[in-house]
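Of the protein chains in this complex, all but one are displayed in their positions.
Chains here go by letter, A and B, matching the order in which they are written, and residues are numbered from 1 within each.
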Amino acid sequence: MSARVLASGPHAHSQASVSRVMMLVALALTPATAFGFYQFGWPAVFLFLVTITAALGFEALCLKAAGRPVGRFLLDGSALLAGWLVAITLPPWAPWWLGVLGAGIAIVIAKHVYGGLGQNLFNPAMVARVMLLISFPVQMTAWVLPPPMGAPGAPGILDGLAITFLGRSPAEAGFDTVSAATPISHMKTELSRGLTLEEISAATPDLMDLALGAMPGSMGETSAALLLLGGLALIAMRLISWRIPVAVLGTTALLALITHWIDPSRYPSAAFHLTSGSLMLCAFFIATDYVTSPSTALGQLIYGASIGALIFIIRSWAAFPEGVGFAVLLLNACTPLLDHYIRPRVFGRDRRGKPLDPTPTPRGAARRAGP
Amino acid sequence: MLAAVATMTAMGLSLGALLGLAARRLKVEGDPIADEIEAIMPGTNCGQCGFPGCRAAAEAVAAAAAPVTLCPPGGRMLASELAELLGVEADLSEMGETTPMVAFIFEDQCTGCTKCFKRCPTDAIIGASRQIHTVINDACTGCDACAAACPTQAIVIRPRPDTLQNWHWPKPADGLDAAAAPAREVAA
Partner (left out) sequence: MTKFFPLKAFSGGAKLFSIKGGVHPKDFKALSAECAIERMPAPSLLRVPLQQHIGAEAEPIVKQGDDVAKGQPIAVGRGAVSAAVHAPTSGKVIAIGRFVAPHPSGLPVATISIRPDGEERWAELPPPLDPETAAPSEIAARVAASGVVGMGGATFPSAVKLNLGKRFTLETLVINAAECEPYLTCDDRLLRERSEAVADGVFCIAKALGVSSIIVAIEANKPKAIEAMTNAVAGLAIEARVATVPTRYPMGSEKHLVQTLTGRETPARALTADIGIVVHNAATAHAVHRAMRYGEPLISRVVTVSGKAVRRPANVETLIGTPITDLLDHCGGLSEEPQRLLLGGPMMGQPAPSLRAPIVKGVNGVLGLTAAECRRAESMPCIRCASCVSVCPCGLTPLELHARIKNEELDGAVEIGLLDCVACGSCSFVCPSNIPLVQSFNYAKGKLTQQQRTKHQQEETKRLAQQREERMARIAAAKKEAMAKRKAEQAAKKKAKEQKAKEAAALKAAQEEAQSGAQEPAPGAASAGAAAAAAREATAPNENPAQKRDAAAKAAPDKTEAAQ
């Protein structure tokens, strides 16, 4: 009879599946991404679509080359999510080839060269971001702040197509108000010119704008509030644990608090750190990537705290205004080490793996009676 | 100059003497690795490896004159143990997943000639003259000596039958990875 399946238990299963996980993460990213579309207009939409299509295309090619069933693996959603993350970390008006190149780096180099799903050492989106940043510093820092979609002065669909696919620069396209720096890079530049924070503060958006995302930045990382919302939803659905986000945000905030307290003229407040740059995106969606983060509770705390600290250090003292990509990649490299040395305590054994002593009962009676 | 030459010469002489002494004093008799190898060999001297007995085989392996995969009854497990002992990489792929083999006697063809149990290195065949012989599976190494000796071809070497005691779950096929790249066997 066909019920004779030689498979060991359990014969029941929760609803969890790889594609469900990936789709829910994508869903949690949707509000922030939608806000990015609204804020940056049609060029952002086209860049997003191009990047995701390219990611899926590269994935299909790699799967075919690896001899895996293309359909099933393409539907697992991992390439979609990787493409999505690449897209929303690009400058929203970047040319199409930057998105395609980013998707190619993420899928081919960072994922499939390592063996495909689950095998990569580094977060594909971050590898793409960092490689692009180093290779194309100009295009990767061409920030804009146009009027929001639909508002007068915002690029229409045709303008959007021209910006994304014809590589027309914002100025050529006739949008003279758009060139801007992100708050965090602006601050860095001004600080390096010897100005104090008080002197710069007039030019930085107020906290409300930072939290909502009304500032120049990558396509999907500007709205800290919406990212936080999506992240909390993931924690509530138990798709990610609270440990990594809390450790990342907590460490950065703590270091910012301390340094801001010591010298408020040089170090911005914790609130500025939390709401600017891609810290929020990193804490909930990048650092929590399953494949490249540690699998034990303590390991996740150490990993998250280290990322938070590195982000703060790079932002405060290094040459780059934003340190998320580098911090995540460095800690990705430490993940195997963390997983090797930090393991949960096994039931009935102490931390070193020796069996526990049969502890006497409160009444002190239960031990081996005879010799 | 003279002092330097004298010092160097004295040093050379004394060190040389020390080395010579050490070579004499600490001389290793025989080949200890061969003994270690012999200790883990099946020890049934079945001769399937082509050497006269396990000792000879052990010496050949120790001298790298024979591969670590030489012993069919020892199988994959012995090969990986030997590889570990000698610190060499063993290509176990050719050995395949060796299932333990045992001799089986077709009783209707057995004439009770006693030739097989006289050849059996582990006394795994019981029976008397002009009586049907039987194999004790637990004592049989599947070395083929009896099958070669049987005048009526009543003995075959076949995989040890599964029982509830020695059955275990098969390794699960790991989805697609298995199809794309077969699981690598790691020596030792």
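The rule is short, and it goes like this: a residue touches a chain if its C-beta (ideal position, glycine included) is under 8 Å from a C-beta of that chain, and two chains touch if they have at least 3 such contacts.
Everything quoted here is computed from the prediction, not taken from an experiment.
Looking at chain A, the residues touching the absent chain are 1-18, 20-21, 72-73, 76, 78, 116-119, 241, 290-291, 293-297, 339, 343-349, 353, 355-359, 361, 363, 365-370.
In the full complex, chain B touches the hidden chain at residues 42-45, 74, 77, 100, 114, 117-118, 121-124, 126-129, 131, 136, 138-141, 162-164, 166-172, 174-177, 183-186.
To be clear about the criterion, only the chains that are shown with their structure count from here on.
Chain centres here are Cα means. That of chain A falls 55 Å from that of chain B.
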